[in-house]
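Removed: one protein chain of the complex. Kept in place: all other protein chains.
Let's look at chain A:
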Amino acid sequence: MSKIHITTSVNGDPTEFLCEADETLLDALRDRLGMTGAKEGCGTGDCGACSVTVDGRLVCSCLMLGAEAEGREIGTIEGMAEGDQLHPLQRKFIEHAALQCGICTPGLLVAAKSLLEKHPDPTEEEARYWLAGNLCRCTGYDKIIRAVMDAAQEMREAS
């Protein structure tokens, strides 16, 4: 079976790749485009480690076919920092030690960024519910929530 040719945009860059019809977007990002920031934790949409945005909407890239990316705008963790300039969420994750092994971190950062774009001033409860689909087995979540709330405050003050 011949591969499917996909033309899309990843982090604002026009991008093309070839993929199998049954290949997930996660596999296409990692294996075709070498973008290994998004991780495969469960492969079933439970853990959120593969979180990306599609046309601005937060999704699990393991639950989407690569072929579905045709003409869409994909956002990944690789597009979060601007050069050497970390995104405030990335800085706050480091400051608050909101990670340990790091597997969940790209997904949590992408999901948290999506939260703050929609709700710049979330309550802690809103943040916890929004991030309920991102599992972390190291931190116990508290430092992650503190980092997100702190970044939200800094981003509000800066805007």
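Going forward, a residue touches a chain if its C-beta (ideal position, glycine included) is under 8 Å from a C-beta of that chain, and two chains touch if they have at least 3 such contacts; residues count from 1.
Everything below uses one rule, namely that contacts and distances are computed from a predicted model.
K.L.:
From the list "Hydrogenase-4 component E", "ABC transporter ATP-binding protein", "Cytochrome ubiquinol oxidase subunit I" or "Carbon monoxide dehydrogenase medium chain", give the UniProt name belonging to the chain omitted from this structure.
P.N.:
For the chain not displayed, UniProt's protein name is "Carbon monoxide dehydrogenase medium chain".
K.L.:
Which of A:G48, A:G75 or A:P106 sits in contact with the chain that's absent?
P.N.:
A:G48
K.L.:
Tell me where the left-out chain touches chain A, residue by residue.
P.N.:
Spelled out for chain A, the touching residues are 1, 4, 20-22, 24, 43-46, 48, 51, 54, 57-60, 62-65, 67-68, 70, 111, 114-115, 129-134.
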